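Just one protein chain is left out here, and the rest sit where they should.
A and B are the chain letters, set down in written order, and residue numbers restart from 1 in every chain.
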Amino acid sequence: MNDASHWSIFLNAALVNNFVLAYFLGICPFFGVSSKLETAVRMGGAVSFVMLVASVCAFLINLLLDAVNAPFLRIISYILVISSTVQLVEMLMKKLSPTTFRAMGIYLPLITTNCAILGLALFQTNRGYSFTQSVVYSLGAGIGFALALVLMAGVREKLELNEVPDLVKGTVAALVVAGILSMGFMGFAGLGR
Amino acid sequence: MNTPELQPQTSAMSMYRAIVGIGAMCALVIVVVFQSTAARIRDNQERFLAAAISEVLPVTEETIAVDVGENGQLEKTSASLPLPVFLAYGSNGDLVGAVLTAEGMGYQDNIRVLYAYSFEKQAIVGFKILDSKETPGLGDRVEIEPHFIANFEALDARLNSSGDALNNAIVTVKQGEKTDPWQIDGITGATITSEALGNILNDSANGWLPILERDAISIDREATP
Partner (left out) sequence: MASKEVTSTDEFVKGLWRDNPVFVQVLGMCPALAVSNTAMNALAMGLATTFVLLMSGLSVSLLRGFIPREARIVCYICIIATFVTSVDYLIMALSLELHRALGAFIALIVVNCLILGRAEAFASKNKPGRALLDGLGMGVGFTVALLFIGVVREILGSGSIFGFAVFPDSFQTWTVMVLPSGGFFAMALWLLIVNRIKKKEAETEKAEATA
């Protein structure tokens, strides 16, 4: 269906069409948890992980939906299956590896309704990616998300130390920083060919 | 455990009832909407495609969708393919050309194009971008720049003597350096996008034109796919 090479899919998802800075997906956690570097790294890890799980789920559901010829159930089944799988993973993690759970488990429920996850599932379906392509795409998207989050957190930590006018403090400053980061990421265009 | 009397738990039964009930209602709504809009949507898609086809190959009166069958032969198809290919017939029923969709990576994201091939001229005679997210003001000039569009009035796409590939690969050259009819005159400032378009056309034409040249004339228009 789609013959793009794995490397170009990865580069595209991570840099050229970065989910946060080019598609505006997952903006809420991007602004919400990017004030500290430490939390940003953990959040990025958790999102990457959920993206991988969601991508595999979405691929399997799509096979099933194609088999029964019911494209109109796509949105509803994606969101339900993804959110229940994430909850399942959360429970398993709590039981099997409490340390990992403490490190990133608290973010999992927040991520379930993150638009980046559903966006990933829908984009991979729209582009007709095969199984391995989907997995590579989700890895790239996750790493790109984490990268944007960490870069943003680095800038915001420095911003804290500077004198910013009251009106601009907070969301406005974060938006301007994000805008400049997004311009920077435009420089990657043309890489994934 | 601690205060079951104070916090009455909802019974499992009523939870099932609610979830199943809501699920059924939602399914009903979705199916009703899908059924009632399906005809309209198909109609829209057909109109959209017909408009695009008559733009790249104005002489077209009728088209049939084709695909390569299991035995490697061209055959009529009714399946909706991601990149459909059509044979176009003129007003007197003659085969006038083929209209093909192709897709590939541009500067920002996938670019999807529609182009027309004329059997008589053995050249690409029409071109239209269906979908692109190229940089506004730079990459998207491939859609408006007159000298670039002029490339596709007759872009040479002759096959080699054995008929299994293009005789001359379609390539994009720097603006103003076009010397041969199979070259695409690029756009300065949209280099990558115009090169990407050259590659997309070359790949698609290399794959499809040999099959079309071999089988298109013998295809049965009235056959039921």
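In this section, contacts are C-beta pairs under 8 Å (C-beta built on N, C-alpha and C of every residue); 3 or more make two chains touch, one makes a residue touch a chain.
A quick note: this is a predicted structure, and the numbers were derived from the prediction, not measured.
The chain not shown here makes contact, within the complete complex, with A, B. The hidden chain makes contact, of the residues B:T37, B:Q73, B:S91 or B:T188, with B:T37. Residue B:D131 is the one among B:E61, B:D94, B:D131 or B:E153 that touches the chain not shown. Against the chain not shown here, chain A presents residues 21-28, 31, 72-76, 79-80, 83, 113-115, 117-119, 122-123, 126, 167-168, 171-172, 175-176, 178-180, 182-183, 186. Where chain B meets the chain that is not shown, the touching residues are 10, 14-15, 18-19, 21-23, 25-26, 29-30, 33-34, 37, 40-41, 44-45, 48, 131, 135-138.
As a working rule, only the chains that are shown with their structure count from here on.
Within the complex formed with chain A, the chain B residues making contact are 26-27, 30-31, 33-34, 82, 105, 107-110, 135, 192, 196. Interface residues of chain A, counted against chain B in their complex, comprise 1, 4, 8, 12, 16-17, 72-73, 76, 127-128, 186, 189-190, 192-193.
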